[in-house]
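Okay, handing you the structure first.
Missing here: one protein chain of the complex. Every other protein chain is in place.
By written order: A, B, C and D. Residues from 1 in each chain.
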Amino acid sequence: MEFLRSIGITEIVMQFMLINAILGLSMYLVLYTGMFSLANAGFMSIGAYTGVILTQNFDQPLWVGLLGGMAVAGVLAVPIGLPVLRLKDIYLAIATIGFGEVVRILILNFDTLAGSLTGESVRLTRGALGITGIPKITETWHLAAFLVVTGFIMIRLHRSRFGRAMAAVRQDEPAAANMGINVVYTKNMVFIMSAVLAAAAGVLKAHLTRTISPGDYGFDQAVSILAFAVLGGTSTWVGPLVGGFVLTALPEVLRDFKQYRGIVNGSILLLVIVYLPGGLVNPAGWSQLWTRLRGKKQGDTLTAEVS
Amino acid sequence: MLELRSVSRLFGGLQALNQVNMLVPAGKVVGLIGPNGAGKTTLINNISGLDHPTSGEILFNGTPIHMRPPHHIAQLGIARTYQNIRLFGEMTALENLLISQHGRGSASILDALVFTPRYLREERRLRDTASDLLERFHLTQVAKLRAGNLPYGDQRRLEMARALGTQPKLLLLDEPTAGMNPVETEALGEQILRLVREDGLTVLVIEHDMSLIHQVCDEIYVLNFGQIIAQGTPDEIKRNPQVIEAYLGQDEE
Amino acid sequence: MALLEVSNLHTSYGAIKALRGITFQVERGQVVSLIGANGAGKSTTLNSISGLLKPSSGKVLFNGRDITGWRADRVTGLGLVQVPEGRLVIANMSVEENLWMGAYPRKDRAGIQADLNDIFARFPRLAERRTQKAGSLSGGEQQMLAVGRALMVQPTLLMLDEPSMGLAPLLVNEIFHIIAEIKDRGIPILLVEQNARKALQIADYGYVIERGTIAYEGPAEQLQQNPKIISAYLG
Amino acid sequence: QDDMMEQPLVGFWEQCPTPENLPETVNVGAIFGLSEAVAVYGTAQQNAVQLAVDEINASHYLGESTTLVVMFEDSAGNRDQAIAAMTKLVEEDGVVAVLGPTLSSEAFAADPVAQENSTVVMGVSNTANGITEMGDYVFRDSLPEGAVIPGTIAQAAEILGLAKVGLFYGNDDDFTVSGYEVFKAALEENSIEILGEETFAKGDVDFNAQLTNLIAAEPDALVVSALAAEATQIILQARALGYEGPIIGGNGFNSPAVLRDSGADSEGLIVGGAWNYGNPNPSESSVQFVEMYEAAYEMSPDQFAAQAYTGAWLMATAIRCADSTDRTDVRDALAGIADFDSPLGVFSFDEDRNPVHDPIAQIVVEGKFQPLALVMGE
Partner (left out) sequence: MNITQQVVNAIWLGGVYSLFALGYALVFSILGVLNLAHSAVFMWGAFIGLVMVTQFSFSVWLAIPVAMLGAGLIGVLLDAVAFAPLRRRNAPRIAQLISSIGAAILLVNIAQLIFGTQPERFPLGSIPTDTIEGLPFRITPIQIIILLVSVALMALLQYMVIRTRAGQAMRAVAFNQRVASLLGVNVSGIFRMTFFLAGALAGAAGVLYGLAYNSMTPFMGDQVALKGLTVIVLGGMGNIQGAVVGGFVVAALEVFSIANGGSNYRDAFVFTLLFLILLFRPQGLVGQKEHTRA
């Protein structure tokens, strides 16, 4: 603990690390099923706003806010997922970014919009200013407990029929369908689970940072969540967890670099991904790196196979 | 068992299947041959639900299946292999076989979460079936290896085993011996015949290797430009001048 | 000196040793056939020569020149051309564009055009589909295109990896006709085939690969008579 | 050496004697956005604070042997980082007080950390409503838009006889939205008709479509709430579209860069702000600040710099008057500062720890800022 604090990892940083680990896992679920969805930031904002409105405007306890945020995101994931998950790769990524942007703009204009519909002055999302003065009621143990439960679910998922179906869908959708797997159902279920996790992270985080505004959940946040998962590695669920930890801690640990912080941060990101393309948690990657470092030659493919 | 009634499939302007009528009786091996691009793979895609006919009907044991999604069709008991191997390459051979039994299971995520007896029983059953299949297809040695790294021959066998994992009644094989030498081809033929004899399967097989066709088929359909141009026993087909002209060519041997 | 001399070639995929000392040669004007079971290492051999894979040891001499470990495009530039296994035509280019692409190392437009017409004459099926995207061709049509494309280079040595795979009998015959014709033009061929009988019929010399090494070799007629080879590969 | 540096003009010499009980170094934190897009403001703030600190130390403002050290932390315009930086400064580094953070949205997240630790935090650029309501340790020296804009509008309405205007603002940024709300209220107050409202988004560079709409309604003036980067573009593009009337802007337009970059097109620009580089009759301390800033950084200071510079002096003064590094003593001393001579003018805190000083309303005439009141006389 003492050591962690001395390198800049205070309790609040640790709390952010835990939250970003949850976000990393929400990304992991979709990536593991072969869906390059960047909707998580959008669902995070839906969760955050729902949760905060429940705790602030309706005086509910945090756990009600949490469940409420998760439920709303989960329900909204259905009409979004059904049309959008037919898309693949970059198309899916962009469509989901589009979803995030539309959510952002709707939250931004919610009060005006609701005001003009109801004819009364509405003050719920409070536009660009966002909601401030949210009490800080999320505690470290909430986050840790949530993460432990999530981790357990991940482990069980991988040993279940559904988890195997997820992997099959990632590798070959038509072949999976011919095995009797309902591809549409699998993808949408995972999308919902991912949305629910992202929303939970949103609620918990909102009650940590005391203020939320639509700008927090834009393109940058979506890309960061992706980076947690990919830098950590998506071959096991531990990767995104570690990725979330590392990418959150890094800028804080590097504070002493002052104006060179960004350069060091960028270089580290670049070096890690270039030398460990499979992410930080990927034994095969480390052993390859080790052989390379020892200068052992092997029958390397000269030109990559891309198909 | 399987009946196709004037099935047609149009790709833009291209008539890939044109009024195809076909009957695959239970317990038989039916062969489907024809020049490259005749529409054979398209036909199998339509039966297995990856693609849907523009018009016409496909009946399986009397039930129309041509508009059903592929996983329904799989659960009804139709399994297939692919012209280009499509294993789940990043998974082990064993996992491939576990997945193949997906439609046969019913345990939900919740069952898995709290280890219900149903989940435990089902997992045990899946694993037992998988090891049976591994044994039958001589894959026990490689059960724990990544499917994508297996030698080609093992992959072909694994794909067949995986198709059987869905516990089908009808098996569709798309060029199962592509890339095999004659000796390996004959062994595969034996295996197909065993499936029919011992497991009571019905098989529809696409092949270009006429020796296999002769070895296993009870009846053959010949497709050309999306149309059935001939139908009959292997010997009839071998002598059919239209088939020789369009497909077989003059045997030079 | 042989046109292609391969000596003691070793290649591995990570920990898997696919080639454990392959030695063989191709003489000018000859068709040499490599046969072997699935996974024996035939494709790996071709890929290690053409530069798609980097051998860990051994030597490849082409025309007396050491080309071991060269990049694939430089090897192709020497006229040592490989038609890869599988249907690797460029999906989003038309048939005609694929053929033009085959002539990439060449600069003589007129000559290219002439060869193009020649190939369309030989494969009327391709001519019919000259503007269709190659990706929507059937398997066999794609294989035809791949062979046609390789001919566009005017190769000094052609390496074919299972050119008859997935082709209808009529076309298998056609492919072997083409191979014979290419041979008649004096272009040597290194032929990898599962259709071992046909391959040995057309070849001058043959090698049998088993688990990454050469198990047998000899003039093609001789191999065709060898009872071991008959029972293992010819059926 | 006897001839110490010239005594700075900024300061509070009379009220508090030279402190005696301060340790050798007094640590103060500063959280500014020093990377990412917010760095445009944050680096100016850092420059200005450093300038003030150098002066403070050279003049032994905190006593012969006491050095003021400012620990700068980057928040990158990011809330999480602002919270982390505040926690580090307040809980780990044990600073006496904190300046910043740059953005109001960061302040809402990070200031409670200081409040909980009974540590003074002073915003030097936070203009949103409700900042100081977060607690009695939260101060700011930046005038909220509400203190600047109504005066500007009232004066402009009178001089120009405004009857109808077009309103243009960024709708996804707390600063520009606050400005918009205040503008709108002030316009209504002065019974000026709003012909049309248009919005843009952060990072937009092209405003032609919105401006075309607004100009088509033939307003007497364009009223714009934007940050500096957009402000310049809006001026240039409005002029290119043939609009020749006055443009009225808030704090965002109040920057030397806007005037420099829009050149002749800025003619007729009316700006309300807390401080202006081009102020034709500035206070002595303001002149000195500009001179020193230009000498040190080879560029002209803007309002962000002036407020940050003043903030550093205010903080030093509070420490000097408290003669203690006890955080509560410093808070009390800070709250007691009144009639402080600063580049912003004569400065006091009100009971809510908000700044009190005269805002400026100016108009660009012949490429120079002139007091609006002066032009009114003509």
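Assume contacts are C-beta pairs under 8 Å (C-beta built on N, C-alpha and C of every residue); 3 or more make two chains touch, one makes a residue touch a chain.
In this text, all values refer to a predicted model and were calculated from it rather than measured experimentally.
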Of A:Leu4, A:Ala71 or A:Leu87, the one touching the omitted chain in the full complex
A:Leu87
Which residue from C:Leu116, C:Val153 or C:Val192 sits in contact with the chain not drawn here?
C:Val153
If the hidden chain were put back, which of C:Gly69, C:Pro84 or C:Gly218 would touch it?
C:Pro84
Out of D:Ser35, D:Thr325 or D:Ser342, which touches the unshown chain?
D:Ser35
In the whole complex, what residues of chain C lie against the chain that is missing from view?
50-52, 71-74, 76-77, 81-82, 84, 88-93, 97, 100-102, 104-105, 133-136, 149, 153
Counting contacts across the full complex, list the positions on chain D that touch the omitted chain.
35-37, 39-40, 42-44, 171, 196, 198-201, 203-206, 208-210, 212-213, 215-216, 228-229, 232-233, 236, 240-242, 257, 260-261, 263, 299
Taking the full complex into account, what residues of chain A touch the chain not shown?
31, 36, 83-84, 86-88, 90-91, 94-95, 97-99, 101-102, 105-106, 108-109, 112, 174, 219, 223, 226-227, 230-231, 259-260, 262-263, 265-270, 273-274, 277-279, 288, 300-307
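Rule of thumb we're sticking to: only the chains that are shown with their structure count from here on.
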Chain nearest the overall C-alpha centroid of the shown protein atoms
A
Distance between chain A and chain D based on Cα centroids, please, to the nearest Å.
36
Please report how many Å separate the Cα centroid of chain A from that of chain C, as a whole number.
48
For the complex, which residues does chain A have touching chain D?
5, 8, 10-13, 16, 108-109, 127-130, 132-133, 136, 209-211, 213-216, 248, 251-252, 255, 258-259, 261-262
Residue numbers of chain B touching chain A in their complex, please.
48-50, 69-71, 73-75, 79-80, 82, 86-91, 95, 98-100, 102-105, 107-109, 111-113, 119, 122-123, 162, 165-166
Give the list of chain D residues in touch with chain A in this complex.
34-35, 72-74, 76, 79-81, 83-85, 87-88, 91-92, 105, 108-109, 112-113, 128, 130, 134, 170-174, 176-178, 202
